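Structure below; questions to follow.
A single protein chain has been omitted from the complex, and every remaining protein chain is retained in its original position.
Up next is subunit A:
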Amino acid sequence: MNKPSLAIAGLTACSGCQLTLLNCEGELQEILERFQVAYFPMGQSDPDRQARYDLALVEGAVSTPGDLATLFHFRNASRLLVAFGTCALFGGIAAQHNRTTPRPKLLEAVYGNGESRPESFPPAPFKNFVSVDAGITGCPPEKGELLQLLGAVLAGTLPAFPHYPVCLECRSRETLCLLLERNQLCLGPVIQAGCNARCPATGIPCEGCRGPVAEANVAQELELLLERGFSREEIERRMSRFTVEWDYGQRR
């Protein structure tokens, strides 16, 4: 049987999703044997831009004309395009000011008014431009979910990831509820599970790095937090750290 060809690429990002693959130390060698690595500049020289890929894992948000060209290239050249990580799925950390500060103002703050200002637009998720076949969420993504996806693709299918909030995993670990019992700004109720409630389990409120869960009761979360004395402005600021596209009136 032919090995499926694999592309791994990055747009506007920290390389953390690509690093997550290299962090699968126990499994990496088998992955490199079972796939034909056609495009992975971070790990292999002479990446093949002309190839067709069975699977493309692309991380990062789309924020430059170059990013957009790369995204179109991998959409056109790949059978399965995976939005790899929170930036690719929701815009992520670099998009948090999209609704509040115009892009030119942000650019000016860092690069001044000179000629060397790079061309850049508000960072956006893949779904604004192309159709994607699957997503792996998280900032960073969970190694287990990446391995599930790679295994499923080898078996000719795609994995089913959980569609319930972080709270469910948090409660099943019998962790103290930071929102109800400690009055902390925890986003667990509206955030996609799959991390086994890593942060609340160490006593740190959920910062929302995995993006919105399907059918999130956003309005109820807002009410719970307002009741606890957080301002609307602070809540929106925290919720927009990884995802700006919240519907604060959503109640399912």
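One rule holds in what follows: a contact is a pair of C-beta atoms (placed from the backbone, for glycine too) under 8 Å apart; a residue touches a chain by one contact, two chains touch by 3 or more; residues count from 1.
Note that contacts and distances are computed from a predicted model.
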Exercise. Mind telling me which option in "Urease accessory protein UreF", "Branched-chain amino acid ABC transporter permease", "Hydrogenase/sulfur reductase subunit alpha" or "Cytochrome c oxidase assembly protein CtaG" is what UniProt lists for the chain we can't see?
Key: "Hydrogenase/sulfur reductase subunit alpha"
Quiz item: Hey, which of A:Val58, A:Cys167, A:Cys186 or A:Cys199 is the one touching the hidden chain?
Solution: A:Cys199
Self-check item: Of A:Ala109, A:Ala160 or A:Ala214, the residue in touch with the unshown chain
Solution: A:Ala109
Quiz prompt | Residue numbers in subunit A that touch the chain omitted from display | solution = 10-17, 19-20, 22-23, 25-26, 28-29, 32-33, 37, 40-47, 60, 63-64, 66-67, 93-94, 96-97, 101, 105-107, 109-112, 114-116, 118, 120, 123, 139-140, 143, 198-199, 201-204, 207, 209, 234, 237-238, 241
